[in-house]
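Our next item is chain A:
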Amino acid sequence: MKKVYAREDVCIGCRLCEIACIVEHSISKDIIRAFKQEEKRPARNVVEECGPVSFSVHCRHCDEPPCVQVCISGAIVKDPATGIVNHIPEKCVGCWSCVMACPYGVIKRDTDRGKVIKCDLCPDRDLPACVSACPNEALLYEEK
Partner candidate 1 sequence: MKSWQYQKDISGCGLSGIINKNGERITGESIICSIACQHDRGNGLGGGFAAYGIYPDFKDHYALHIMADNLDALHAVEGFLNQTVSVVHQEKIPTRPNKYITDPPILRRYFIEPVKEGDRICRWPGLSDDDYIVRVVMNVNRDIKGAYIFSSGKNMGAFKGVGFPEDIADFYRLDEYSGYIWTAHNRFPTNTPGWWGGAHPFTILDWSIVHNGEISSYGINKRYLEMFGYHCTLLTDTEVVAYLLDLIIRRHGLPVELACKVFAPPFWQEIDRMDKEAKRLFTAIRMVYGSGLLNGPFAILFAYNGGLVGLNDRVKLRPLVAAVKGDTVYMASEESAIRAICPDPEKVWAPKAGEPVIVTMDKGASTTKKQARLSPACAGA
Partner candidate 2 sequence: MKYVIIGNGVAAIGAVEGIRQTDRQNPITIIAAEPYATYGRPLIANLLRGKIHEADLAYRPEVFYRDNKVTLLLGRTATKIDVAARRALLEDGDKVPYDKLLIATGGKPFIPPIQGKDGPDVYTFTTLDDAKKLDALVGKIKQIVVIGGGLIGLKAAESLHDRGLKVTVVELADRILSTAFDQTAGKIIGNRLAEVGIEVITESSVKEIVRKKDRVKGIILNDGHNRGCEAVVIAIGVIPDKDIVKGTGIETNRGIVVNDYLETSVAGIYAAGDVAEALDLLSGERRVVPIWPNAYNQGQYAGRNMAGARVTYKGGLPMNSIEFYGIPTMSMGMANPADAGYEVITRLIPEKNVYRKLVLKDGILVGAMLIGEVERAGILTGLIRNRVKVNSFKEELMKDTLSLSSLPGEIRAEWLNK
Partner candidate 3 sequence: MEINAQGIYYKDLNDIIRKAIRNGEENFILRNVNGQRYIADGISKKISMEVYGVPGQDLGAFMKGPRVVVHGNAQDGVGNTMDVGKIVVEGMAGDVVGYGMRGGRIHIKGDAGYRVGIHMKAYQDKIPVIVIGGKAGDFLGEYMAGGVIILLGMFSQDAAKPIAGIFMGTGMHGGVIYVRGEVDPHQLGFGLIPKELDGEDQKNLKIYLKEYCDDLDIDLRKVLSVPFKKVVPFSHRPYGNMYAY
């Protein structure tokens, strides 16, 4: 399946991917409203920086997703057709089991809501928002 791959060698650590993610998952999908008027939600990727090294971590939508295995409420399911590991917030009870299980550490706790938040590969878009926002093509959306 197509996944978001991060190129560490050309990630410039600008974090525009996070901003794009937040905007895409906002109510208004308008950057200024999303940041200034809506409740702020975390981005669904994690940009890591360590000295000159930076890269963005994205849900791998694993073949055998540990998050799906541990989810006690059935809130995380892997769509057998698309391969996308989806999170259904209504079902999430905030047990954080998936946070514990995800080896990429890319499922975040949204403590305000008591639920986790994770990448959904932007179902409304051809290209995930983070990928199109990356100014340096450090994020690739492709089949490997």
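In picking the candidates, the idea was that all candidates are chains of the complex that A comes from, given by their letters.
Observations on the model:
Convention: a residue touches a chain if its C-beta (ideal position, glycine included) is under 8 Å from a C-beta of that chain, and two chains touch if they have at least 3 such contacts; residues count from 1.
From a predicted model like this one, the values you see are computed outputs, not experimental measurements.
Which member of 1, 2 or 3 touches chain A in this complex comes down to candidate 2.
Interface residues of chain A, counted against candidate 2 in their complex, comprise 5-6, 8, 46, 48-50, 53-55, 57, 60, 62, 64, 66, 68-70, 72-74, 77, 80, 90-91, 93-109, 144.
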